[in-house]
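Notes follow once the structure below has been shown.
A single protein chain has been removed from this complex, and every other one stays in its place.
== chain A ==
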Amino acid sequence: MNYTWNWHIFLEPNPTGAGTYLDMLLAGLKVTIVTSLSAWVIALIFGTIVGILRSLPSRLATWIGFLYVEFFRNMPLLVQLFLWFFVLPELLPRTAGLWLKQMPNAPFYTAAVGIGLFMSARVAVQLAAGIGSLPRGQKMAATALGLTTLQTYRYVLLPMAFRIILPPLTSEFLNTVKNSAVAITIGLIELTGAARAMQEFSFQVFEAFSAATLMYLVINVIVVIGMRLLERAVAIPGYITGK
């Protein structure tokens, strides 16, 4: 293989004139982190609402939850981002579409919302399963005490359901970070985008993507450790999940 390794490339100035190649990658890393966190927050909010809907006794609620989940989880993420970014502005009334297209940072908002909604379907399924795994008597006991349905979820069902699904939620959080790379296709210069830009300007493809890989690894190790700590912090004395 005719390849000249050059690990010093990171310290050389990048062609944008603003700092080194390393700065370029770090800027991409920052975008990845902000995009992933925003998407994760959206995923948790919508996933919680839809997960609750799926667990309610009401036919209408479960039906809405079912449609939502099947819509967002049965289409490739790439296609969804294209839909939100390229198709949605054309479908809207002219002024609204124009406003969307001219919005500064449009790729970022589209990515955060698009990935967030895609992941929310998965969070919803997990949460509904978590709620379903609780004994039926828990809801009855809360209801019998006079708690309303909303209070029953808020104070009794959700605190337990979320504890139970923390391990699979960790995976979903990691997936959110990894899926943020898809946003490169709608022009978001996140970590993968920055690595590709570096490769195009410097031709040091292996160095660029080695560094990007390492950065993804570091983010996800931090996520894993953080979630572990959270699991430990909310563990209930004497209570063993799934045993």
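Everything that follows uses one rule, which is that a residue touches a chain if its C-beta (ideal position, glycine included) is under 8 Å from a C-beta of that chain, and two chains touch if they have at least 3 such contacts; residues count from 1.
Basically, contacts and distances are computed from a predicted model.
Visitor: What protein name does the UniProt record of the undisplayed chain give, "Bifunctional protein PyrR", "Ferrous iron transport protein B", "Transmembrane protein" or "Amino acid ABC transporter ATP-binding protein"?
Guide: "Amino acid ABC transporter ATP-binding protein"
Visitor: Could you tell me which of A:I45, A:M75, A:L145 or A:I222 touches the chain that is not displayed?
Guide: A:L145
Visitor: If I consider the whole complex, including the chain that's not displayed, which of A:R163, A:K178 or A:R196 touches that chain?
Guide: In the complete complex, the chain left out is touched by residue A:R163.
Visitor: Considering the whole complex, not just the chains shown, which residues of chain A touch the missing one?
Guide: So the residues of chain A touching the missing chain come out as 135, 137-138, 140-148, 151, 155-156, 159-160, 163, 236-240.
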